[in-house]
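With one protein chain held back, the other chains of the complex are shown just where they sit.
Presenting subunit A:
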Amino acid sequence: MNFDLDENQELFKAAVERFCQGQDVAARRAARALPGGIDRARWKELAELGLIGLAAGEDDGGMGGSHGDLAVVAQALGHAQAVEPWLECGFIPARLLAGSAHLEGVIAGETIAAFAFAEPGRRFVLEASGVKARGGKLSGTKQFVLAGGAADIFVVTAEEDGKTALYVVDAKAPEVEVRPYPVADGGVAAIVTFHDAVAEGPLTVDLGAVIDEARLMAAAEMVGIAQRLFADTLEYIKTREQFGQPIGRFQVLQHRMVDAYARVESVQSAILRALLKPGAPMAAIKAHVAENAIWVGHQAVQLHGGMGMSDELGIGHGLKRIVLLSKLFGDPASDILDYARAA
């Protein structure tokens, strides 16, 4: 039994930490303010570190990283509060585009691909119905397309012969209408409407398997953020003085931090279980991580007081990213209900 990171995993973690060094609130805000909410130069840099290629198979020109390797990257990005949408535009497209000619550009950081899976009024349902594929063309509307305002291509779920198929569409095609809108984590999502847009596909990947992997990565990122918020809050209550002493001397805050510590350890263990136990239920584990990470996020804001509310601190940014990830491909309540029914 051994829970240590291996040599490569230590290198990936260090690469992420170097990449994110100095990325403070001001730098993050500047990146978010760019068209589509993404700094393309930084994105290319991330790709050159091999962090996108890690998610693609060796046959496809990637590095064929294990789930463990990839979770280390996701967690480190969460801990560093990176604004780069590695999960949305790196990991997920690299998985979905296995065997596709578009993969090379995605791995190189030259093509920004966004996954269009959500449909208006259908909540977390993954089966496509509003967007239809007919004769190699797509029509219909997707929403909550994360990083949709910056995308060069969309990977789209579409109904074809009563099944859900995956197609690739050029985001700049005249038959594709993109309406960007801001979302909780500061990113730019989009409503995307296809008007008989020419599509390549269908892709042959197992969509359900990729969604489960994405849930694992979302959970790993939430663990990283929760650890960061916990560490920042611990530091803060040791230094913030009120009533003539550091507020960390007050027993009520000490106990609260112990509860937070217990939850942070629980979610770290949950991720390890997801990685090491074959067949672990990813959606349910993500739900467990999400509920605890949100609690830690709320406490981080509360214990920072007014400062925790301010956009000038990373505390709120962390909470907002957790809240967004907590609902990606299903929210905790629906995932736990599914898990209970399956058990």
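For the reader, a short list of remarks on this structure follows.
Here, a residue touches a chain if its C-beta (ideal position, glycine included) is under 8 Å from a C-beta of that chain, and two chains touch if they have at least 3 such contacts; residues count from 1.
Basically, contacts and distances are computed from a predicted model.
For the chain that does not appear here, its UniProt entry gives the protein name "Acyl-CoA dehydrogenase", which is one of "Acyl-CoA dehydrogenase", "ABC transporter ATP-binding protein", "MoxR family ATPase" or "Multiple sugar transport system permease protein".
Among A:A184, A:V198, A:L234 or A:L272, only A:A184 touches the chain left out of the display. Among the residues A:F144, A:Y167, A:F194 or A:Y236, only A:F144 touches the chain that is left out of the figure. Touching the chain that is not shown, out of A:R123, A:K172 or A:R273: A:R123 (per the contact rule at the top).
Looking at subunit A, the residues touching the absent chain are 118, 120-125, 143-144, 179, 181-184, 189, 191, 241-244, 247, 250, 252-253, 298, 301-302, 305-306, 308-312, 315-317, 319-320, 323-324, 327, 331, 333-334, 337.
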